[in-house]
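With one protein chain withheld, the remaining protein chains of the complex are depicted in position.
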Amino acid sequence: MEYIIIIITAIFVNNIVLAQFLGICPFLGVSGKVSTSVGMSGAVMFVMTIATIVTWLIQNYILIPFSLEFLQTITFILVIASLVQMVEIILKKVSPPLYQALGIFLPLMTTNCAILGVAILTMQNDYNLMQGVVFAIANAIGFGIALLLFSSIREHLDLLDVPKGMRGVPIAFVAAGILALAFMGFAGLV
Amino acid sequence: MSKQKKPESTFPNMVLALFLVTMIAGLALGGVYVVTKEPIAAAKKAKLENALGKVLPEFDTIKNKKVPAYNGKDSLVFYTAYKSGSKVGTAVKTYTEKGYSGRFEIMVGFTPDNRIENTAVLNHAETPGLGDKIDKSKSDWSKQFNGKNPEQFQLKVKKDGGDVDAITAATISSRAFCDATKRAYETYEKEGGVK
Amino acid sequence: MKALKTFKLGGIHPQEYKISADKPIEVLPIPKTVNIPVAQNLGAPSKVVVKKGEQVKTGQLIAKGEAFISANVHASVSGKVKKVDEVLDTSGYKRLAVTIQSEGDEWEEDIDTSEEIKKEITASQQEIIDKIQEKGVVGLGGATFPSHVKLKVPEGKTAEYLIINGVECEPFLTSDHRLMVEKGEELMVGIELLKKGLGVEKVLIGIENNKPDAIKYLSEVASQYENIEVQPLKVKYPQGGEKQLIKALLGREVPSGKLPIEVGCVVNNVGTAYAVYEAVQKNKPLVDRVVTVTGKNLEKPCNLQVRIGTPVQDLIDKAGGLPEDTGKVVNGGPMMGKALTSLEAPIVKGTSGVIVFPKGEATRVTQKTCIRCGKCVEACPMGLEPFYLAQLAEKELWDRAEENLIMDCIECGSCHYTCPSGRPLLDYIRVGKPNVGQMIKNRGN
Amino acid sequence: MDKLVISGSPHVHQNTSIPKLMYMVVIAMIPAMLVSFYMFGLGALRVFLIAVLSCYLFEYLIQRYLIKGPITINDGSALITGILLAFNVPSSIPWWMMVVGALVAIGMGKMSFGGLGKNPFNPALVGRVFMLISFPVEMTRWPKPIVSREYFSFAGVDDKVLDTVTGPTPLGVLQEKGVEGLSQTSNYADLMLGQMGGSMGEISAIALVIGGLYLLFRRVISWHIPVAYLGSSFALAAILWFANPTQYADPFFHLVTGGLILGVFYMATDYVSSPISAKGQIIFGVGAGVLTILIRVFGSYPEGVSFAILLMNAATPLINNRFKPKRFGHKPAKAA
Partner (left out) sequence: MNQWQNFTKGFIKDNPVFVLLLGLCPTLGVTTSAINGLGMGLATTFVLLMSNTVVTLIKNFIPVKVRIPSFIVIIASFVTIVELVMQGFLPALFEQLGLFIPLIVVNCLVLGRAEAFASKNDFISSVLDGLGMGLGFTFALTLLGAVREILGSGAIFGWDFVTGDGMLVFVLAPGAFIALGYLIAIMNKFNKAS
């Protein structure tokens, strides 16, 4: 039950993009095409889960025991940056097809604040490791759903003649705003 | 432009550079940490004392202990206040999960005769303009609890058969506030009130 | 009553306006000059074999189809070849044509011009096919595909059904209808010939229910033959499209990009069957055909037997002349026909009708924005999304147009017909198809 | 003779147009409009006029001065948006909030995307949800039918009277007090005819169904979305009810209360923001039905129709990509 609450909250009620404002840049940057948004969501899920596990271990077995919590930001970002590198190298060796699919999105992860944000939120919420993993995956799914919906809307808008002043980014934001309005309907679902 | 030669990317060079950068950064951070340690602790303490001061009568010493809540999973923190060695009240840091935007925490102060001295919202994410009226800085709504003894004053909104006037269009937040207060009171009761 | 058969997907029911349905076929007098385009069939143009100044007889070969998909062309009148030059065809393009100044009406000797119906079939399968080729018979249903090619069933495929297309689903047109009512006996012989040529056993004749007299009469005649069945169909456009017709009659679906033979069928128009009869039994080349001349304001709508190459003007004169308020003249049906640029254009083998529209109905409404009502999708008999294909074509997104099956479009026009925003969807799609075709071809290399 | 007109085939055209379709929708809404006038009196008329006039005005101003394109305010779509917007608010709404709602519906929901045919979301619902979230107090204060009508005039009404003549909607009661709360307040005949608190256009299920059947009969809308929407919401409500009738309201109650019927026939069916293919429309309807009940039963909003339809609007481009019409000559497996 507790996990279900975490999942529904992260996906619908507090959607990472539409309510928490994390990962906006990739949300805007790769949402032009449905196909790339699928690849991006996959990469996010992959990295977000691993990053949450590793940072959780570091937080609970290094930073807290040695009272080094103030180094959280700097250690987390370094961990994430090197993790992304490693994932890239390992994927290339172990699963070339997966690397093909996710490859171009991986470098973007380092500057994706959704990854770091979820890692920090996991610590702030005092989740245990399992809860943290579920939280990370659910957030990645929430990211994926928002991205998928949004990219198909944008692909659709590309075929129409949006007025000049609104074309491109402005109308994308307005559409995202209406999407966020619609997501408010999920309020109180848990 | 800069025709200056950069160090080659040889392995020793890279390690050395990174090491130096990290070293310096680490030292700088350590320094700042030491400098800010005191103010940060002071700020945290000030915040707590500020809250305690709001919900309790004047005091000079505080003792705190953790007490398991009478329901719900978390434990509550009791701050017992003394003035010149005698108890003047107990503040209970309590919570609710039923807010419009989930969990929020409040502090409830009880006088030795089991009345609510005052309440203070510690943190919340309720909607600005609606649910945030539970906070004293936004509205006087929560003043209706002051001086009430929960034995006589049903900690429920009127719609649910209690004595609390709900905030217009924010019944959920009002209910949640009652939930947190009730949790504090029942636990406080179970602990035997101000012994 | 049992529900009539029809195809399920899409389709529309425009107002029928079959105002010339009860006008018997009249023979139009021989025109003074004819312009006979030498590329009248689908496929390669034929090679001209007569010279300027040469004297020709009616039915004499004037252009020979040499490529695999091409057909012979014959003189439709006797007289002198005035020139071999380009003339404007029905759609306003310049096309090579043989112009003949008519003198009398002298036929090639071996052609049987009598009225007598010759039922007995003596020709062998190969002889039938050869005769059809020699006499220049092409499909008269509109696409003018050389009929002898159709009869050669490709290796590995078997024809199970011959389907005779008597649907005539376009509004206004009645030429097939009249042919069925007046020439039933000849038609059956033509069908028997096609049957033998193809080597099939079973024949289905599909006729829409708005022609009860044709259904009744042909059923009677067909009862004298084995395995020829007349199947009444619910009125729905474009049931005459061969894919829709096969679906309606047999429930079989011709796969995308494939020919009817894939599902064991060959489809021929009733006019074609009649032409086959004449070619094989009477030795007569395809030099004339039945054309409906009609229009709401026309004085005398009629069905005329017309020599190929006759100027459209002659037909209209016969029907009482062009009304004052004429805005548009269409060669073919109102759904698929082409607007004429000039009344001098000649009747060709594929001309099934000439329709005169008054000014008020000639111009299109101005197109508005698509409101995504989906009515065009509902109407499309191929299950396409015309509004979307039009958008893709407008934005020149050819690969997405291909993914969305633009090449499956049969250009029936149902989408444009239904669109409440007056969007010329088919125009957009027509722009798209050659581009997509080119893209597919380039990929092949 | 003048020159002949040349154009591609086809040369005949069905006798329809956008305004004709739109005005049929307007005609279909007349019964529900009359009911709201009867129940809420002049106050209702006031809100309708403000909503419709502001929609026209904003559409005109934006086309004229911002887009600088052709003016198409006569196509009837702004009229529908205005009426539906008015249908979706209580008759006590202050005038300026209604104007803001119209600006959001037309300006943000429709014209920002390029106007008729371009908007991915239903404009009236964008306006409505915007208002609901911006003005939660005013948007959830429901005048009581008939009782309240004399208190409302063109000038609006003062706050003191409001509290005495407003009451909760049946769904609000359900949210607050659960199923027992309901049994005291409502009987089905009242609910069908419109004797309940609510937004102006949603109260009378019967009037709405009459209009809806008219639209189906005139083939303005197809059956897929209404049937899938009604069917799925009924089914889900029924499952919950069978599981625990003391906790969950019965499915008929869910059908006749709130904006369900209004949404099903008039808003989920908006061409522009709903899927094209029959399959897609069924998915859309089922999704909207399920979301509506989930939000009503488990969410903090008592009513979920607006949100459910907007969410499905968002999914519509995706549905259109995935669910193509049945293609002729392709194996069904491949078409999906």
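Chains here go by letter, A, B, C and D, matching the order in which they are written, and residues are numbered from 1 within each.
Here, a contact is a pair of C-beta atoms (placed from the backbone, for glycine too) under 8 Å apart; a residue touches a chain by one contact, two chains touch by 3 or more.
The structure presented is a predicted model; accordingly, all values stated were derived computationally and were not measured.
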Problem - Among the chains presented, those that the missing one touches - result: A, B, D
Problem - Identified contact with the non-displayed chain, of A:V30, A:A176 or A:L189 - result: A:A176
Problem - Touch criterion as defined above, residue of A:I7, A:L22, A:M48 or A:L189 at the omitted chain - result: A:L22
Fill in the blank from the handout: Residue positions on chain D contacting the omitted chain are 100, 108, 130, 133-136
Fill in the blank from the handout: Where chain B meets the chain that is not shown, the residues are 1-2, 4, 6-10, 13-14, 17-18, 21-22, 25, 28-29, 32-33, 36, 38-40, 42-44, 46-47, 123, 127-130
Fill in the blank from the handout: Residues of chain A touching the missing chain are 18-25, 28, 70-74, 76-78, 81-82, 110-113, 115-117, 120-121, 124, 165-166, 169-174, 176-178, 180-181, 184
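Criterion: only the chains that are shown with their structure count from here on.
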Fill in the blank from the handout: Per the C-alpha centroid definition, the whole-Å distance linking chain B and chain D comes out as 44
Practice task
Averaging only over C-alpha atoms, locate the centres of chain A and chain C and give their separation in whole Å.
Solution key: 60
Handout entry: For chain A, residues that touch 2 or more chains besides their own
Key = 160, 187-188
Completion exercise
For chain C, residue numbers touching 2 or more other chains are none
Practice task
Under the touch definition given earlier, write down the residues of chain D that touch chain A in their complex.
Solution key: 66-67, 108-109, 111-114, 117-118, 120-121, 126, 129-130, 133, 291, 294-295, 298-301, 304, 306-308, 310-311, 313-315, 317-318, 320-321
Completion exercise
Residue set of chain B touching chain D in the complex reads 100, 130, 159, 168-169, 171-172
Exercise for the section: Mind listing the chain A positions that touch chain B in their complex? Expected result: 9, 70-71, 74, 187-188
